[in-house]
Structures are given as structure tokens and as C-alpha cells.
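Here is the structure we will look at, set down as C-alpha cells.
Every protein chain but one is kept in place in this view of the complex.
Note that the chains are named A and B in the order they appear, and that numbering of residues resets to 1 at the start of each chain.
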Amino acid sequence: MSEQNHKDKLAAVLAAGINRRSFMKLMGSGAGLAAGSAIMGGSLVQNAIAAAPKRGGTIKLAWIDAVDTLDPHFTASLGSVKILNNIFNGLLKVAYDGKKVSFVPDLAEKWEMPDDKTHVFKLRQGVKFHNGDPCDAAAVKWSLERVKDPAVASPHAWKFETLAGIDIVDESTIRMRFSKPYAFLPVALTGSTGRAGTIVSKRAVEQHGKAFGRNPVGTGPFKFAGWRENESITLERNPDYFEPGLPYLDGVQILLIKEPTAAVAAMMSGQVDGMSLSPFQFVPQLKANRNLKVYGEVEGNYSFVAMNNRRAPFDDPMLRKAVAFAINRDSIVKQGYFGEAIPAYSPISPPMTGFYDKNIGKTGRGQFFDLKKAMAYRKQSKVQGEINPVYIVSQGFTGSGGSGTRNSQLLLPMLARIGIKPKIELLDRAVWTKRRNGGDFDMYDEAWIADLDPDETIYPEWHSGKPWNFVGYSNPVFDKLVSDAQDTLNQATRKKLYDKAEDVIMADAPLAMLAHMKVFKILHKRVQGFQYIPVDLLNLHSVWLS
Amino acid sequence: MFQAVSAKLAQTLLVLLIVSVASFTFLKLAPGDPVSIMLGSDYSKTSYEQLTHELGLDQPVIFQYGNWLADFVRGDWGTSYITNQNIFELAVLQALPVTLTLAGFSLLIALVIGIPTGVLAALYRNSWIDVLATTLAIGGNAFPSFYLGIILIWVFGVDLGWFPVLGFVAPWEDFWRGLWHLALPAITLGAWYVGLIARITRSSLLEVLGQPYILAAKARGEPAWRVVWVHGMRNVLMPLVTVIGLQLGGMLRGAVMTEVVFALPGLGMMVTTAVLNREYIVVQAGIMITGLLFVAVNLAVDQTYQFLDPRLRRR
Partner (left out) sequence: MTEALNVTALTRESQWKRRFLQPMLRQRSAMVGLAIIALYILAAVFAPWLATHDPTAQDLMASLQGPSAAHWLGTDSYGQDLYSRLLYGAQLALIIGFASVAIGLVVGVAIGLAAGLMGGRTEWVLMRIVDGLLAFPELILAMAFMAVLGLGTENVVYALALSFVGPFARMTRGDVLQVKNQPYIEAARLMGLTTAAIIWRHVLPNVVSPILVQAGMRVSIAILLESGLSFLGIGVVPPTPDWGLMIAEGRAFITMAPWISGVPGVALAILLVALNLLGDGLRDAFDPTTQKDA
């Protein structure tokens, strides 16, 4: 698909809809219930219009992304998150009406904000965990506090850094008090990507301890039934699920596959009902297959080339900018992602409604391919003559187009044009991770994925001193801009702050942007009722097999 | 005999000990560690140090090995850092049966195809049948199992749709479905052996067919098939058994590839993943089992020798 088609398509997708600002205002004024149920009702209506769902059956899915643990407060992999969202609920959940992303109440029935530092959630009545325990205010409070508890050491604790306290107002109402207004909260409180807000069963955690990750107990439409290592994870229907009538399926069998092409083969021959992800190059074929339905749009992510700001040669911003403008992103999109991506000018991506500027290409903002500019910056670099930075790559266990070593190989000729010949060091994943974390590299490429809010997509990755800031970028102007953007709920203010922050970081170029990628879910046509959400989720709540 | 076996056993245990020290050393020397992997991107120095301490990985290396050994011998094989699963359960109850089944079925296929091929080649020596059979035999050895597996998946699994392309169904739970799922992987793994078995069969049979006692049997009027299969094959059995035993290493190597390509949760997959994740206790467990298997097979081969060739039986 040409770039022009992409832009048009994106423009259509992001056309008018309720924008987030007015939604937030509705929330603030306590009309959350109305807005929430309007959206909820919408999706139910959508369901009723389609053919009548059939009950029963077990869906078989090929899972090609790794599952590390099913404890939502500890997982770092999206392969796990996709499964978790079927086992657990959060206070909120992510909803998508085809045009924009929103956060709607899930376990909470009503969401009020008496002031911009306090959030009151009225919980649904009668919700039970899979082990029978009631999911009441005490249970929710315990789960939220578990994330923040330093003794538990959850890697998601930072999402509740400004949480001052949780009060139980009554049996089904809790109040969360923050020390500062916290704009990121809706994302943090979702059961899926947010992970911090996923409500887990206290009794089960205490019973299993560290092994809770292999014995998850939540409130979701499916109960955990078993996990055979490197083989499969099985889920079974939760008959007591609180959404009436759901789920339709009796069970889910998740086959853990390391080899993407085997999964594609199984998909094309109809031996599995769906795939959790798809390598980019197979998408045209899968789309052409009449038995399959391909869901996938550009999601909240960006891929980039990171450069080590702490040492030569990339401690020199001029050299970094040269790299940033020397990369032909159209080429990367076409060859690295087989057309299933769009060039990224800056970190903020399309699903971030209200923040993403679909016309950013025309504004001159951000990074883009301009060889003349790249050469100009190169001439101003401290080091002239050929440079050989160490570029660490990892193939890992499988290689699929668009990741692994592919980007590095595509970049080689592009960088050669500005006199940079990277020395590619192939490492296995363990060593690659260690060297990246320890700052022992000059370049690497990676992607931050499944982000819904600008905060999570640039704050922990590029703010000074933050744990994911592996390149050592430090600019106090940038730091202040993104911190301030966290502390206000005003959409317009946040957008201005993020625009400025983006301009700062793109000018400093601690990274070179590559692309915003599409993320695909492939389902057989006999799988009905699937609602695609552009944040890498595979929700089976309303799915049925015909 | 008992003394011989127990001496051999003691020797084996010593060897396994050396192996465990070696594999432990390798993984400890290798850069990268399970904690970085577990934390991945959600990495912070404090959580790293905390987890390292929790897993006991900050202790001196000798202590770690000592602890592991003491636990291992007592039957406590530990819990995987990454998955929190009991390793004994993982290795012996889940992974081992898969690999054994795969290996067994592969061997069966290799024998079923290889022996008749070899026999035909020997009987119709130097004819086109011989050439065809020998080509088939050699061809089996030529393709890397990962390549052959991929071809089989796409041709027989997708295009023709005859076999399932992934997933493991235990034959002891559902016999025919289990075998059906194992068909492609077993052919992939067995291909390597087909060649070997065919060639051994052919050359051993050829060696024997000229012998006087064969002519005598023919003269007695015994039917041809009896001559070949009963008298002739006796000579084939010993070299065949030797080869099978000695090639076990090759089968384990092929099993890793086959397990990866076909998504079979066997030992090969388990150990490979563990090496890549630097989870040394899982690697140790896997290597111990493989080592024991190796020795068990060698012992079995020795015993079979004695059974097959009475001359070797010690009084």
C-alpha cells in the first residue's frame, strides 16, 4: 500500500468523534455513568444487530508472542496481557468504537471526581472472583495497594507513585486520593495494558505466593484452567461473569508457538481459529484468504533507533540528528514492515486521540527523511571520517519480518551514506537485554508498544534517570514539560505541553524515529463477535464460534 | 554381571557430575542472566538487585553449585525462576515423555522405511532399484531437519492438508490423534536415520548373502523370504543396534530443531529455551536427563549385543 493510501485511510479513521476533552469534562461533573453506559450500550446494540450468537465450543488460538507470567502486576509481555484481559477486570477498560479510543468503567459502575486529585469509584454489586470470593471495596483496595507495596516490588508500582491513599467509603465504593492530579490514571486503571489497575484475588495471591502467576484468579469471563509449559494455556468459561449473557465460548485453548511460520501455516489450513499476532510479510496473503478475517490498524507504538547519549560518538547531538534525517522511513515501512506501518515523525501515535496530529508530515515538525539536512548535520559533527558504532542486535528464537535484525540490516546502506558503518553485534536475547540495560552499546533498535497515552509513551522512556531511559538522555526542559503534562487533566494544556516536549526531544534526537506499526489479529471466519481494540488486545468476551 | 553394571553406573555418575559442573560453569561464565530477562524492559536497578538476591544468584558461584547439587540429589530439582514451575515436573513429567515419544516414533518410521529399502537394495544389487534406494537413503541424510520440517509443514500440512502442522497431542491420551500430530515431526526426525539404517541393512545383508549357510538354506528349499528375513537379518541386527545407539546424540540434536519447528514441548525445546534465558537449573536438569538417557541407551545396546550374539555372553 502506498504511503498516500495510508495517510488517507488514517485521516478517515481519525475523523470526528467525541474528543477526549469533552469526555473528561463529563467525567468530572459526575455524569460518568451516562457517558459510560452510552458507550457500553452502543457495543451491546452492535452485538444484537449481528446474527444470534451460538453458545459453546472451544476456540483454539495460536499464540506467537511470549507469555512470561499471568500475574498482571508482574508481567512485562503483551502476550500475557492479551490473555490476562480475559481472566481479569480492571476498574476501567479500553473501548473502541472504530474511530476513537476511550476508557469506560468495567468493574466500576460509576466514576466521579469531586476534585482533580480525588477519584471515587462505585463498584458493581455482586461481582465474584473465580474462587467465589466477593469483589468488594476491600478486595479492590487490597489489589490496588498490592501494586504499590514496596515489599511486593511490582515493576508497575510507579504507576501509583502519586497515590496518597485509598479509602473504603462503603462496601462497594472506594475513594482514591492522589497528591497531584494524575492524567495517566485512566490508562493505569484498565485491566489490561495498565496492569496496575487489574484486580486480583487476595486469597489466591496469599495461597500461591510467587506461583500466583501460574494460577491466576480474577473476575473475568474466563477462568484459568491449566498451563502446560511451552505447550498450551487453557481457559474455561466463568458461569458467574457479571456481564449478562457473556461469555459464549465454553473454553479457550492457547497454543504457545515459538515459530511464527508454523502458526501461519496452521492458520491458513484452518487448524487453529486465530493468531495472536502476525509477521508483517504474511499479512497480504492472510488478507487474500477468504476464510480468514484480518484485524489490524496502526496502534499506539513507535519503533526507533536508540543511540547512546552517554559516550562517543553519539554524545554529539549533531551526529544524532544526522542519523535521524538520513533514514528513509518510507523504505523501512515498505521493506521492514511490508507496508503495514506508517512513518513516525514523533513518538505520539494515532490512537492517542486528541494528541496525534495526522498532518504532522506537513508541519515540518519531528524527524523525517532529508538527506541534505542529514549531510549538513554530519558536516557539523565532532567526529568526521568514517565512524563504526557498535550496533547490538538480537534474533532471539524466531525471526519475523520487521523485527529481530531486519531493521538493522535495512539501515546499513542508509547510514553508509553519511559515513557511518555500524559494527553489528549479534547477541542472544539475554546478553542483549543486559547490555542495553547496562548502557553497553552505541546503537540498538526497538519499539515501545501498546501505549494509549503520551505519558506512558515518552515519560518513563526519555525522562532523565527513569529506569527505561537506557540511552541516558537528559534535558531538564524536556523533563519539566512531561512532568507538568502529567499533573494536569486539561486536555488542551497537555497537548500544548506534549507538542513542546516532542519538539525538544526530536531536536535533541537521542533516538531516531522509525515507524508506527499495525498490529494484527487473524481470526477464522467462523469466529464471530470479535471486537477489535487498537491496543493489542484479544478480548474473547463476546466471541462465539459459528 | 552385577559388578560390571554397578561399576559402569558409578562411572556414569561421575561423568554426569563432570557434565553438570561443565554446564554450570558455562552458564555462569556466559554474560547475561535470568534476572535481566525476567525484568525485561520493566527494569530498574533496585528491582534487579532485589530479584537477584531473592533467587540466591548473588551468592558465590561455588555455593550456588553446591546448593543445587545437594538439592538435586535429594530430588528437589528446584523451581524455574521465570515460570515458577517445579522443574522435576517440567522436565520428567512433561518434557521427557514428549521427546521420548517423538524419538520412538521417529525411530519406528525410520526402521519401517529404512529396513525394507536396505533389503531391496541388497537383493537387487546394482540395479536401478538399488540406485533408487541408495539415493533415498542418502537423501534422508542430506536435509537439515529444520529445513525438511518447514517443507513438510507447507507441502503436506498446508497445501495438501493431510497432517496437522503443530501442537502435541499425547498418544497416551488419544492414540490416533497423537500419532497424527506426530507424523510430520517424526518423518522429519526419522529422515536422518532412514539413510543410515538403509545403508547398514544393505551392506550387512550383502556381506551375509554370499555365505555358505545361506546357500545351504536355499538348497534346503527354504522360501526366499525366510532366507532373507530370518537368516539374513540376524546379521543385520547387531550393526543396526550399534548404529542406533551411537547415533542417539544425533537424534537429540535433530530433536531440538524438530521440536522448535513443530512447537513440541520436549526436552530439546526446554533446554534450548533455558540456555537462552540463562536458567542454569533448568539446563542442568535437562542435561542430567539427557546424559542418563544416553547411558541407559548404551547399556541397553550392550545388553542387546549379548542377547543377539551368544558368543558374547559371559558365563
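By definition in this document, contacts are C-beta pairs under 8 Å (C-beta built on N, C-alpha and C of every residue); 3 or more make two chains touch, one makes a residue touch a chain.
The structure displayed is predicted, hence computed values, not measured ones.
Participant: From the list B:I138, B:L160, B:V230 or B:A300, pick the residue that touches the absent chain.
Facilitator: Answering carefully, the residue with contact to the hidden chain is B:I138.
Participant: Touching the absent chain in the whole complex: find that residue among B:Y147, B:W162 or B:F175.
Facilitator: B:Y147
Participant: Looking at the whole complex, which of B:A95, B:L196 or B:L209 touches the chain that is not displayed?
Facilitator: In the full complex, the listed residue that touches the missing chain is B:L196.
Participant: Any idea which of B:L14, B:V61, B:L160 or B:L215 touches the chain not displayed?
Facilitator: Selected residue, touching the omitted chain: B:L14.
Participant: Among A:T162, A:S331 or A:S474, which one is in touch with the chain left out?
Facilitator: For the chain that is not drawn, the touching residue is A:S331.
Participant: Which parts of subunit A are in contact with the chain that was left out?
Facilitator: Per the touch rule, subunit A residues meeting the hidden chain are 260-261, 279, 281-282, 285, 331, 334-335, 393-401, 404-405, 408-410, 412-413, 424-428, 430-431.
Participant: Residues of subunit B in contact with the chain that isn't shown?
Facilitator: These residues of subunit B touch the chain that is not shown: 11, 14-16, 18-19, 22-23, 26-27, 29-32, 138-139, 141-144, 146-147, 150, 154, 195-196, 199-200, 203-204, 239, 242-243, 246-247, 249-250, 252-253, 256-257, 260, 268, 271-272, 275-276, 278, 283, 286-287, 290-291, 294-295.
To be clear about the criterion, only the chains that are shown with their structure count from here on.
Participant: What's the distance between the Cα centroids of subunit A and subunit B, rounded to whole Å?
Facilitator: 41
Participant: Tell me, which parts of subunit A touch subunit B in their complex?
Facilitator: 62, 68-69, 76-77, 153, 155-156, 210-211, 213-214, 228-232, 255-259, 261-263, 265-266, 268-269, 271, 396-397, 427-435, 437, 467-468
Participant: Which residues, counting only subunit B, touch subunit A once they are in their complex?
Facilitator: Interface residues on the subunit B side: 30-34, 36-48, 50-51, 82-85, 90, 94-95, 150, 153-154, 157-158, 161, 164-168, 260-263, 265, 269-270, 272-273, 276-278.
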